[in-house]
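First the structure, then my questions, so here it is.
Heads up, one of the protein chains got dropped from this complex, but the rest are sitting where they should.
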Amino acid sequence: MPNVLKSILTHGHRQRLLFCLLLVAVLLLPFATDALLGRGWVRIVDFAMLYIMLALGLNIVVGYAGLLDLGYIAFFAVGAYCYALTGSPHLAMAYPLLFPDGLHLSFWIVLPLAALLAGGFGVLLGAPTLRLRGDYLAIVTLGFGEIIRIFMNNLNAPVNFTNGPQGISRIDPISVAGVSLNSTQQVMGITLPSVHLYFYLFLAFTLLVVFVSSRLEKSRIGRAWMAIREDEIAASAMGINTRNLKLLAFAMGAMFGGVSGTLFAGFQGFVSPESFSLMESVMVLCMVVLGGMGHIYGVILGGLLLALLPEVLRHSVVPLQQALFGKTLIDPESLRMLLFGVALIVVMLYRPAGLWPSRVRRRELESDEVAR
Amino acid sequence: MNEPLLTLTGIGKQFGGLSALTDVSLHINAGEIYGLIGPNGAGKTTLFNVVTGLYQASSGEFSFNGRLFQTGAPHLLAQAGIARTFQNIRLFANLTALENVLIGRHARTRAGVFGALFKNRATRDEERASVVRARQLLDYVGISKPHQTLAKNLSYGEQRRLEIARALATEPLLLALDEPAAGMNATETESLKALLQDIRSTGVTVMLIEHDVKLIMGLCDRVAVLDYGRKIAEGAPDEVRNNPGVIAAYIGAESE
Partner (left out) sequence: MEIFFQQIINGLVQGSVYALVALGYTMVYGILGLINFAHGEVVMVGAMLALSALTALIGWGVPPLLALPVSLLLAMAGCMLLGFGIERIAYRPLRHAPRLAPLITAIGVSIVLQNLAMMIWGREYHAFPQLINNQSHHVGGAIINDIQIVIIITALGLMAGLMAIVHRTSLGCAMRAVAENQHAAQLMGVDVNRVISVTFMLGSALAAIAGLMVSANYGLAHYYMGFLLGLKAFTAAVLGGIGNLRGAMLGGLLLGLIESLGAGYIGDLTGGFLGSQYQDVFAFFVLIAVLVFRPSGLLGERLAERA
């Protein structure tokens, strides 16, 4: 009997079983979180999913193709503003004659358009800059991110596109098959509050992003990206059109950013330039780097850790200080950023391939140690 | 078979005010092994980089397989059928040996984003064929380590061979080797020689730069000698060896 069991549980089966268990755990996650920590934490988990999507998108650019992009959040902003403009009463306020009620396009129409627009911005930025060497590219993309932010902040006059620093509010919630996700639903006797509904929507998108990433990684395109990352000249000598493939990486990453941006706008119901600062770009980059560049699971881990860490700190640092000193000496926001900074330095110094590097990377590190 | 595969006419290359190549004309016939020799700094690698598209020639023209090339785009030449190796090995160090060769298949395969995402039949077939071909090539050049070994963990000689396998994966008409025997011992050089002869027998034309005069003389059908960016001699190895200009160039170079 044990022999039969063993043969059933061959490596492939074991992996499948593990995957199924994991899936069940993830599906139950909002309920567990709700019961153990409260509804606010489900919302936090929802945001973490958005960050994971962003990190996976950036991973294509940084992890696979080796192009350091410090302005990645701009694509997130493009997606978010796309839906904010077309799915809110904002246009009605700005142009009552043209759009008496605003546009109120369906989320599912805006989503592909926003993805395409973000991808277009990716190509627009990439085309002139991709021949630059790594660190220069980083600074230029950083500049691009800031340009987008400055425009978002100031394009409220004389023509009101973005409503300036106040941002755009009252964005329509996302609805799936006619059901608004901003409501509580009963399914087979189970009550699903809005944050749960959004969780499952985001989960679906995250799985899609994971699927796309892993398929790309193991394809001819993914190999070409890694060739470019390793040695651009050798890659071009192998017949790889490095310019086009780098543009493709930029566009794909930007599209992921645009998609998560539209989801963000629909979920939060409000966007303002504040959400798209350089710090956000850095944060997403940290997720990729700390997790393990080029490794999907590592990046997911990085995204999860860094998205949840500030909340954990928020809930522990203040009470801890209150208990110790009777007052709040250090505000949790700056403490969390401080820890981020320290983590970036420490990880780069001691685990340059990230917390959970891919198997290949791990092997390479080990062999390096042997060589030393 | 007697039609030239590669023809260079009056190629010149300047870097700033410096002339690295002046009026170099030569042709390589399909099926031959063609050697390029000359003292250090004679312009061999520059010529090589022009032929493989890394540099754009300042003057002259060059045609390959009946097509005229004016470009400095290596990927176009790789697609047209010129594959190369590098003087200082340039493998994709953190990828496996198999992946290195698979990347060589890039120019001869088609799958795009659509194929990657949906893994349709054409993509699966193509991928499977690529892997089979890559494994064959790894065995052919004689890599004994597992194919999943990272390129940088291979021995020096195997890295040189892996570079050749990767170049062959592009299905070249012309295989251009930049000092393939550099750093090899006598046994390794001997087996490299056998490998190159075998490659030629499969119909691939070979062009190589080499310092190892013995290897050149024993291997090449024709040899060109460069000195100070000019071609000073060309012909069968024996003729070239006895050419007074060549002897002067080498002795002159050595007495420096």
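By written order: A and B. Residues from 1 in each chain.
Please note the rule applied: a residue touches a chain if its C-beta (ideal position, glycine included) is under 8 Å from a C-beta of that chain, and two chains touch if they have at least 3 such contacts.
Worth saying up front: this structure is predicted, and the values here are computed from it rather than measured.
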Residue of A:51, A:267 or A:340 in touch with the missing chain, whole complex considered: A:340
Residue among A:129, A:162, A:262 or A:275 that touches the chain left out of view: A:129
Of A:100, A:158 or A:178, the one touching the omitted chain in the full complex: A:158
Residues of chain A (touch criterion as defined above) contacting the omitted chain: 68, 128-129, 131-136, 138-140, 142-144, 146-147, 150-151, 153-154, 157-159, 232-233, 278, 282, 285, 289, 330-331, 334-335, 337-338, 340-345, 348-349, 352
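The rule is short, and it goes like this: only the chains that are shown with their structure count from here on.
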Between chain B and chain A, distance of the C-alpha-averaged centres to the nearest whole Å: 43
Of chain B, residues touching chain A in the complex: 52-54, 73-75, 78-79, 83-84, 86, 90-96, 99, 102-109, 111-113, 115-117, 119, 123, 126-127, 130, 150, 152-153, 166, 170
Of all residues in chain A, those that touch chain B in their complex: 212, 215-216, 218-224, 226-227, 230-231, 233-242, 248, 252, 360-361, 363-364, 367
